[in-house]
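Quick one: this structure, given as structure tokens, is what I'll be asking you about.
What you see is the complex with one protein chain gone and the rest in place.
Here the chain labels run A, B and C in written order, and each chain numbers its own residues starting at 1.
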Amino acid sequence: MSGSSYGKLFSFTTWGESHGKAIGVCIDGCPAGIPLCEEDIQSYLDRRKPGQSRYTTKRAEDDAVEILSGVFEGRTTGTPISLVVFNKDQRSRDYSEIASYYRPGHADYCFDAKYGFRDYRGGGRSSGRETIGRVAAGAVAMKILHALGIEVFAYAEEIGGIRCETVDPSLRDTNPFYMPDANAAAAVQALAEKRMSECDSIGGIISCVVKHMPVGIGEPVFEKLDANLSRALFSIGAVKGVEIGDGFAAARSTGSENNDEFLPAEHTGEPLKKASNHAGGILGGMSDGSDIRIRAAVKPTPSIGKEQQTVTRDGDPISISIRGRHDPIIVPRAVVVVEAMTAVTLVDMLFAGMTARMDRICSFFGRSPEE
Amino acid sequence: MSGSSYGKLFSFTTWGESHGKAIGVCIDGCPAGIPLCEEDIQSYLDRRKPGQSRYTTKRAEDDAVEILSGVFEGRTTGTPISLVVFNKDQRSRDYSEIASYYRPGHADYCFDAKYGFRDYRGGGRSSGRETIGRVAAGAVAMKILHALGIEVFAYAEEIGGIRCETVDPSLRDTNPFYMPDANAAAAVQALAEKRMSECDSIGGIISCVVKHMPVGIGEPVFEKLDANLSRALFSIGAVKGVEIGDGFAAARSTGSENNDEFLPAEHTGEPLKKASNHAGGILGGMSDGSDIRIRAAVKPTPSIGKEQQTVTRDGDPISISIRGRHDPIIVPRAVVVVEAMTAVTLVDMLFAGMTARMDRICSFFGRSPEE
Amino acid sequence: MSGSSYGKLFSFTTWGESHGKAIGVCIDGCPAGIPLCEEDIQSYLDRRKPGQSRYTTKRAEDDAVEILSGVFEGRTTGTPISLVVFNKDQRSRDYSEIASYYRPGHADYCFDAKYGFRDYRGGGRSSGRETIGRVAAGAVAMKILHALGIEVFAYAEEIGGIRCETVDPSLRDTNPFYMPDANAAAAVQALAEKRMSECDSIGGIISCVVKHMPVGIGEPVFEKLDANLSRALFSIGAVKGVEIGDGFAAARSTGSENNDEFLPAEHTGEPLKKASNHAGGILGGMSDGSDIRIRAAVKPTPSIGKEQQTVTRDGDPISISIRGRHDPIIVPRAVVVVEAMTAVTLVDMLFAGMTARMDRICSFFGRSPEE
Partner (left out) sequence: MSGSSYGKLFSFTTWGESHGKAIGVCIDGCPAGIPLCEEDIQSYLDRRKPGQSRYTTKRAEDDAVEILSGVFEGRTTGTPISLVVFNKDQRSRDYSEIASYYRPGHADYCFDAKYGFRDYRGGGRSSGRETIGRVAAGAVAMKILHALGIEVFAYAEEIGGIRCETVDPSLRDTNPFYMPDANAAAAVQALAEKRMSECDSIGGIISCVVKHMPVGIGEPVFEKLDANLSRALFSIGAVKGVEIGDGFAAARSTGSENNDEFLPAEHTGEPLKKASNHAGGILGGMSDGSDIRIRAAVKPTPSIGKEQQTVTRDGDPISISIRGRHDPIIVPRAVVVVEAMTAVTLVDMLFAGMTARMDRICSFFGRSPEE
């Protein structure tokens, strides 16, 4: 089935393997009239590319994106937007050995069972490079959100058990971990050094905040905003958990503590404010006007140098030690992917919400609504 | 947009408000030849209906399901299956008052903003009764899974912070909380009494286990099995978090601890076993042959008798105390809903997986595969 | 697969067999705020029900529709609308004999091969009664179109080779054939009598006109307006051809004759007019502002009393003569079905068109568009 496509109204299909010729995305349903150029997209891609620090994979790639269609005289035309990044640094030889065994924590065994063989080249579609297409699509979605005054901001909330105690957005991009807390980043640096020397890896939690979302976006009962956001985040490799608002902490709370009380309206026309935001900005599957808060748990990188026991394709035992260029921490590179997947989902849901009321549809088409 | 439909190949649309005439579901894409009768579905519905204990809502309803189409001589025909439950115990007067204010923790405000008005009757589509349609669809999906030897079992793993220390499936249905640990159930009973006397509510965590899933089910990169399961569970009202396997605990682990090592094959033709199952049975978004473990965090019931501050539709402050028949704990009634949503997702994904390999498609159509 | 669902944004699923308990439809994605009651739908259903003349099937059915959900205080709520018609006049015995052979021109053989058995009761889902669900959905779609000032009108343009020479809409409902030309209707009456005495049947062509469609509706390249309208009409049983505008006559024309020249604009803000309308109101798959003209060819009723040769389920030859209550002409009853399928398609496409331009999306959400 067509598992590489996402979205109903603003949709896209990603393609390309990490060791194939190129990687890209085809976006369908992007409205016309949006200013768009390669630079708009490149800044997002740069945040995911490796080689940014000694803690992320050392592969020297440009990942320069090229717009092949859908833009004319600097604006989107409403036709499909094809974006491509040509693979430069492939080094096939790094991966040829792993064709013969199933790496623990990876999808090798699953792909083999599913397709009857495995494209062993660098993880194929489950490699981190697959996210290039998503991030590019997310960059275009961000243009739409910004035009609507909506902001999306993600950051590493916790790595290796070390949490950010404060959140200063301006600090996020000043350290290799994308943590908005300098102290936490320093502690993580020490921990990362330790784990790297042990040939091991660590995981973390990425938090994402959405501001100024209109109220009532989300389509009960199955196309709820939180349901779709969770699916979006879980589709990112290595994600093993998602929370909205208080998440699992809500399961241990009481109704009186967890309910967010609405505050008297200050100005008409603005969304209501709440005394608290345990709900994380989503109630009944729809945005409630407060900041949307969503969180993703990212497991440690499965490819480690430490020795592991596993089996070959024939089912025989084998000891392995995965060398090569692998991130000891996935979290930093995944932060922009979380933003991207959040952005594309918000846009799809905003579009879906436009047909909720007949009176607004009438206005849209220039007819007067009924009484 | 059409937010009340779920699934691509095995799909269904639920309809009906808790205080309307009836509630039902229309299932499309169910294969022909499956034995099906009302009893098959009723047993699932009975596990969600209220009045089962003093800890769940006191509403005397039969919730008797009726098959209106899609079954002939005791077997599904391949045509759409329409299932209906007629509402008997509506008591509109319980809810008429709440039309004037926005209940904290509920979707009232969101619905109002989205549609321009609110069907205040008993929560409309966000009432617990909406789950009747899903559970009925889940019951049909279970027939398909059982025919394929796949088992789905959900239970309350934790309520109000009290965890099950042991899991004995045979104990699940012996207490009103669907906890497979008698001690934990007893402790929860005490806690529930306490919270009820305080006019408050508690939440919990539901765990679901899937056994004997074929390897390789799930469609990377966006129709991953875990991504779709998470969306399925988040679509259930009151769910605020979802985990696969170790979930958020994986975020605090290391690669060497979190990786599940594959064990040497015992018998050919059977799925590989792993030394551990931190992954929860899903790797790279596909089933890996081990038990699938998924968990949902359920917030406390928002409707409580305790006094709360909120605002009226006009934005003026008001104190409220919600009386009427409300569950102090949502979790027990949601256990079967988790099973149902898991089941329908597994079926949709199993169907999607049938076109993964050309050789198997050739065999299906009775042609010999290519070399 | 889920073949009984139609539409992406305004979608619905039809269910029910002609000899089952009931027939209905579940509509998902209908906007809130539309006045709707049973009478709005009944008038459309009445135009398809049998027993209206001696030329259509003699089955005494009320086909009274009931709204089970989705409407509150006389207006749609935005939640799914479930509509049901309970089957009264089933007479199973009429059909039990045909279970043993494959009727020529019917789908018996196909169903048997597809599902492994055949629900022989009165044609099951391929019976004319299946259209009840579609027509009900179409009635709701018509409310949306009328609110937008769009009109849809279908009629029998030709029956048994006898064409309407003039088209006076007010005459359509004054004869059993729904022909807007009294002379043609009289000639058809004579022909129909003749064919009935021969135990044979005749076919015809249904024409449909859409007025006041906004310009630019349709989504190139695959969700074109004409492509979707053709699929909608071909989904009606017995349709074997569809034309837009001049249709097959265009294939025999020249560019200079076939092109519709645009006329100088009379008033700003109104759609351009054209000197001709060979295109049938659709260019490049989008509405061009002129009347949309679409035509469906309907084959003769396959169930005839005249003796035919066919085979039994075992492949042995058999002579049959189909008795029972069958329309000698399908066309009259199909006219409202053509209107209905056109209506639901137009609504889905209008909704789809709302996200074409970023500036209009900004306005919709109350943000000022970019320069």
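Heads up, the rule we're going with is that a residue touches a chain if its C-beta (ideal position, glycine included) is under 8 Å from a C-beta of that chain, and two chains touch if they have at least 3 such contacts.
Predicted model, so just to flag it, every value in this text is computed and none were measured.
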item: Among B:110, B:272 or B:350, the residue in touch with the chain that has been omitted; value: B:350
item: Contact with the hidden chain (one of C:138, C:180 or C:204); value: C:204
item: Chain not shown: contacting residue from C:88, C:114 or C:323; value: C:114
item: Hidden partner chain, residues of chain A it touches; value: 1-5, 7-11, 13-17, 20-24, 26, 28-29, 32-33, 66, 68-70, 72, 77-82, 84, 114-117, 119, 121, 124-125, 351
item: Residue numbers in chain C that touch the chain omitted from display; value: 1-6, 8-9, 14, 102, 104-107, 109-116, 125-126, 130, 158, 160-161, 195, 200-205, 214-224, 226-228, 230-232, 234-235, 237, 240-248, 250-265, 268, 271-272, 274-275, 278-280, 283-289, 297-304, 306, 308-311, 315-317, 352-353, 355-357, 359
item: Contact footprint on chain B, counting only the chain that is left out; value: 8-10, 29, 31-35, 76, 78-79, 144, 147-149, 214, 220, 350-352, 354-362, 364-365, 367, 369-370
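Operating definition for what follows: only the chains that are shown with their structure count from here on.
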item: Centre distance in Å when chain B and chain C are each reduced to the mean of their C-alpha atoms; value: 37
item: Whole-Å gap between the CA centroids of chain A and chain C; value: 44
item: Averaged-CA centre spacing for the pair chain B and chain A, given as whole angstrom; value: 25
item: Numbers and ranges of chain A residues touching at least 2 other chains; value: 8-9, 214, 220, 352, 355-357, 359
